[in-house]
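Every protein chain but one is kept in place in this view of the complex.
Should a chain be cited, it is by its letter among A and B, assigned in written order, with residues numbered from 1 in that chain.
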Amino acid sequence: MDKMIRKAGVFEIFNHWVLAISCFILALTGYAFLFHLEQMTGIFGSFAQMKVIHNYAGIVFTGSLVISIFFYLPESLHMTGDDLKWLSMLGGYLSKHPHVPPMGKLNTGQKLAYLGLVVSGIAIAVSGFVIWLMPGVKKYILLSHLAHNIAFDYIVFAVAAHIYLATLANPGTLRIMLSGTVPLEWARKKSPKWVKEMGY
Amino acid sequence: MARKALLISPELCIGCRGCQTACKGWNQLPAEKTKNTGSFENPADLTPIVFNKIRYVEVPSEKDPVRWLFVSQRCMHCDDAGCMKICPAPGALYKTKEGAVAFNKEKCIGCKLCVAGCPFNVPRYDAKDKISKCNLCEDRIAAGLEPACSKTCPTGAIKYGERDSLIGGSKKAGFAKVYGDTDLGGLGSIYAFKDSPKLYGMEENPQIPESIVFWHKVLKPLAYWGVGGAVAASLLHYVVIGPHKDDEEVKKDG
Partner (left out) sequence: MTNHWVDLKNADVILVMGSNPAENHPISMKWIMKAREKGAKLVVVDPRFTRTAARADLYAPLRSGTDIAFLGGMIKYILDNNLYFKEYVVNYTNATYLVNPDFKGPAELNGLFSGYDETTRKYDKKTWSFQMDEKGLPKKDMTMKDPNCVFQIMKKHYSRYTPDKVSSITGTPKEKLLEVYKAYGSTGKPNRVGTELYAMGWTQHTVGTQNIRTMAIIQLLLGNIGMAGGGMNALRGESNVQGSTDFGLLFHILPGYIPVPSATLVDLKTYIDKLTPKTKDPRSVNWWGNRGKYITSYLKSIYGSNATKENGFAYDYLPKLDEGMNASWLNLFDQMYKGKFDGFFAWGQNPACSGANAGKVRTALTKLKWMVNVNLFDNETASFWKGPGLNPKDIQTEVFMLPCASSVEKEGSITNSGRLAQWRYKAIEPIGQSKPDSDIVNELFLRVKKMYQKQGGAFPDPILKLTWNYGAKAVNTHLIAKEVNGYYIEELVDKKANKVVGKKGDLCTNFVTLQLDGTTSCGNWIYSGSYTMKDDKQVNMMARRKKDDPTGLGLFSDWAWCWPVNRRIIYNRASVNMEGKPWDPKRAVIKWNPNKLDPKTKKTGPGWEGDVPDGPAPPMADEKAGKYPFIMRADGMGALFGPGLADGPFPEHYEALECPLQANLLSKQRVNPAIKMFFDKKGGLKEDQFLSCDMRFPYVATTYRVSEHWQTGVLTRHLPWQAELQPQQFVELSEELAKEKNIKSGDKVTVKSARGEVWAIAMVTNRFKPFKVANSTVHQVGLPWHFGWQFPEDGSGGDSSNLLTPTVGDANTMIPETKAFMVNVEKA
């Protein structure tokens, strides 16, 4: 059996799924609001209920997002020359035989995606709370409504990409968010710098 | 069915406010506890229990001490209604077959986005956070009656009828332009103004806020096509390029 290395802690995994599920609920209800999807009432009851769920899921999402910052933000902000190289070849995703530079715990794409998520997540959260809690001020609502929807568009796009990249596009990645451990060899390929840092 | 409308003619209005009381009577709306603030106008604004009101507008006049205009204010029943556009709850706001923007409190989710969507600052929310505004007496019309306000109006300053013939009649009576004729797809509360709408305290070219238009035209389709596109692109990538291969694997392969 291959030697396993722990890439994510239990709490980190837990938080990821909290974030994922809340995001999923928010997106589903969000879509229902956007496109008047009456079918969603089958899952959530009524639109009024959906609003309540959306609001409270938003709290969970926000909390979870804030926690995630401790896990990922410092790493995401840490960019090196390799990241630039990685970026210049788009992570090798457009090539069948890519030669990507060695990556740390997170690759450049993940870093950037996460930074995007933080920005859009904060935007969607803040604008959501404004719409929810400050309905009187038309100017703020209009701005929030715009921000909420731009962020929404980004997030649903990013999440779709994230799911693909974490599953089909990079087989074996999903394990990080299930058991938290990956084979050392696999990790060496994906995150050689990190593996080195970890002393292997 | 031909679209119906209220034609409001400040030149005929005597400011008696029978319309305000009639509206309260029919819709069984409680009274606001008000104070006199140095004006005839009261309550100061539309509220969840004030669906319509007369604004008393004083503008300078050459021949008289003042020109005193009485302008009925209420939901404009836009054809292209910003409130409906932005409303996330299906059925909370809807068009009646006469073209009025009516509402269903049971379906309203209390998000208040319609407040932002309305170019005329009309929607209000009741104590249970449900939308509350003029619905052109939907129930009276369904029963073959006309709205309470127009029914009560002694001078015909508020007239209910077929929109086209009201506009036609108004033009015949010498009003070159009827306010709301074409704005926002045509308003359901239209005005026969003698002068610029500004004088009557109305915006010249009412518009749905640009951000809502942008959202409606760009962001909303993007949410639909964007996520679909992302899924499609992923599939395409998977088929054409396949899963990501790491350097070492490549070496091995090689």
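By our rule, a residue touches a chain if its C-beta (ideal position, glycine included) is under 8 Å from a C-beta of that chain, and two chains touch if they have at least 3 such contacts.
These numbers were taken from a predicted model, which means no experiment stands behind them.
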item	value
Chains in view that touch the one left out, judged over the entire complex	B
Contact residue for the chain not shown (choose from B:D45, B:E58, B:E106 or B:D164)	B:E58
Options B:G156, B:G185 or B:G242, residue touching the unrepresented chain	B:G156
Contact footprint on chain B, counting only the chain that is left out	11-12, 14-18, 20-21, 24-25, 30-40, 42-43, 58, 63-70, 154-156, 173
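Here is the rule we go by: only the chains that are shown with their structure count from here on.
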item	value
Chain centre separation (chain A, chain B; CA means) in Å	39
Contacting residues of chain A [partner chain B, same complex]	31-36, 38, 47-48, 50-51, 91-100, 131-132, 135-136, 138, 141-143, 145-146, 149-150, 152-153, 156-157, 160-161, 164, 168-171, 188-190
Touching residues on chain B, where the partner in the complex is chain A	86, 88-90, 92, 107-113, 115-116, 121, 125, 209, 211-212, 214-215, 219-220, 222-224, 226-227, 229-231, 234, 237-238, 241-250
